[in-house]
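Shown next, in structure tokens, is the structure this report addresses.
Showing just some of the chains, left in place.
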Amino acid sequence: MFLARITGSVISTQKVESMVGQKLLVVEPLRVSEKDQTELVGTGRSFIAVDTVGAGEGEVVLIVQGSSARFTPETKPLPVDCAIIGIIDSVHVKAKKIFDSKGEERS
Amino acid sequence: MFLARITGSVISTQKVESMVGQKLLVVEPLRVSEKDQTELVGTGRSFIAVDTVGAGEGEVVLIVQGSSARFTPETKPLPVDCAIIGIIDSVHVKAKKIFDSKGEERS
């Protein structure tokens, strides 16, 4: 799995029937900053993920890929290889809190 | 999943029997532009995807990879790891519409 920030959404009306009603979000994978490991930074890549937890734009989420993306009640029969399975509250690296969803809302 | 633009097609007469009649398209994955996130840009990579939604050259589509590419009625028994499962109408990033399939047709 990896962490990602939701940056947007996608609308597709002409699609595989089983995908009707599914929320499709644009996510940018994040990684821990390489030098000092004190923050989450974007990777510049773009994936489209199906949402299973009611996540919204700007939030940092947990993403699962591949066949495992179908191992939730909502995604079981779907042709999806990327699903949001959790909203991140906080990330701790080397005994330091490097991300807090509440701190972000204030700034 | 990821977004891609259909740039071409492939013809193969000598192939696995189950693939006879399948439309094989050349697609270039797209990503959101890194600096300002205001457009979709090509990645320079090339994949071959099977089409399940009647997509055509020039269109921006949603691509699913891996075993999940077999989770549509058309692709279930096929040896395919990459399928087009939707045609994209629009993409919104940071509250801005960065792609609109209609805008493209006019320009």
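Note that the chains are named A and B in the order they appear, and that numbering of residues resets to 1 at the start of each chain.
Keep in mind that, in the parts below, contacts are C-beta pairs under 8 Å (C-beta built on N, C-alpha and C of every residue); 3 or more make two chains touch, one makes a residue touch a chain.
Since the model is a prediction, treat every value here as computed from it, not as a measurement.
What's in place is 2 chains of the same protein, and the file's complete complex has 5 copies in all.
Keep this in mind: only the chains that are shown with their structure count from here on.
Rotation angle relating chain A to chain B: 70°, from a CA superposition, given to the nearest 5. With centres set at the average Cα position, the gap from chain A to chain B is 21 Å.
Chain B contributes residues 1-3, 30-32, 34, 37, 52-54, 62, 64-72, 75, 83, 85-95, 98 to its touches with chain A in the complex. Residue ranges of chain A in contact with chain B, taken from their complex: 7-16, 18-19, 24, 26, 28, 44-50, 57, 66-67, 69-70, 77-82.
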